[in-house]
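Excluded from the complex is one protein chain; the other protein chains are retained at their positions.
Entry: chain A
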Amino acid sequence: MSTPDIIDTLAGIKPGSELDAIRAKRVQARDNAQKSYLSLFQPIDAGDFLLLERAAVAAFVTGLHGESPVATFYREKLAASADGARLVEVIEAEIARGKTSGPYGSFPAGPLSIENTAGLIYRVSAASKPALGTRLIAALEHAHLLVFRPRDAASTDMKALLAAGWSNTGIVTFSQLVAFLSFQVRVVSGLRTLAAANA
């Protein structure tokens, strides 16, 4: 029987259940998914990517995936963060504006171009900009790209983040956070679906 980790908590997996036993067969993956979460949200050094920024991006990214226990968890995390409560409504408004269906975007020009799919190129609303500030405006716009149209990513997107005040190291951790959440939200959804099928 395992001590519940964040994925167990979000997926509703109880100690001693069948899914707990299955997760225990991949103990290194289980432990390191937890360490990934902890190193992103309780880092040794948050200098290049502030804790408030992490919470705001996480609430935005998980909210873009639709309402779920994961989205609720990160919204509450933002609300509980220092100076975070004032951002909850702003992030909610941006989630509502940014929600769409993915993945879409363009392939490198060539035979794959016939698979190009157009979709929303999200930009933060003028109303939300003062509350978010330059760094978070750039972060939300890039996070939306990562969630819905990662194949559109270009070197100019890195330049936009650098120009908004993100360091190289900050960009790496920010990209990891969005990418990790893309993993976590899917594992939780998959395990919940499997548990429900067995109920």
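Following the convention adopted for this analysis, contacts are C-beta pairs under 8 Å (C-beta built on N, C-alpha and C of every residue); 3 or more make two chains touch, one makes a residue touch a chain; residues count from 1.
Note that in this section contacts and distances are computed from a predicted model.
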**Name per UniProt, for the chain absent here [options: "Alkylhydroperoxidase domain protein", "Twin-arginine translocation signal domain-containing protein", "NADH-quinone oxidoreductase subunit N" or "Acyl carrier protein"]** = "Alkylhydroperoxidase domain protein"
**Prompt:** Of A:Ala82, A:Ala118 or A:Ala196, which residue touches the hidden chain?
**Reply:** A:Ala196
**Asked** So which of A:Ala82, A:Ala109 or A:Ala126 would be touching the chain we can't see?
**Response** A:Ala109
**Complete:** The listed residue (A:Ile22, A:Ala127 or A:Ala163) that touches the chain absent from the view is A:Ile22
**Request:** Extract the touching residues of chain A with respect to the undisplayed chain.
**Result:** 18-19, 22-23, 25-29, 31-33, 35-36, 39-40, 43-44, 64-66, 101-103, 105, 107-112, 115, 142, 145-148, 150-151, 153, 155, 157-158, 162, 168-169, 171-173, 175-176, 178-180, 182-187, 189-191, 193-194, 196-198
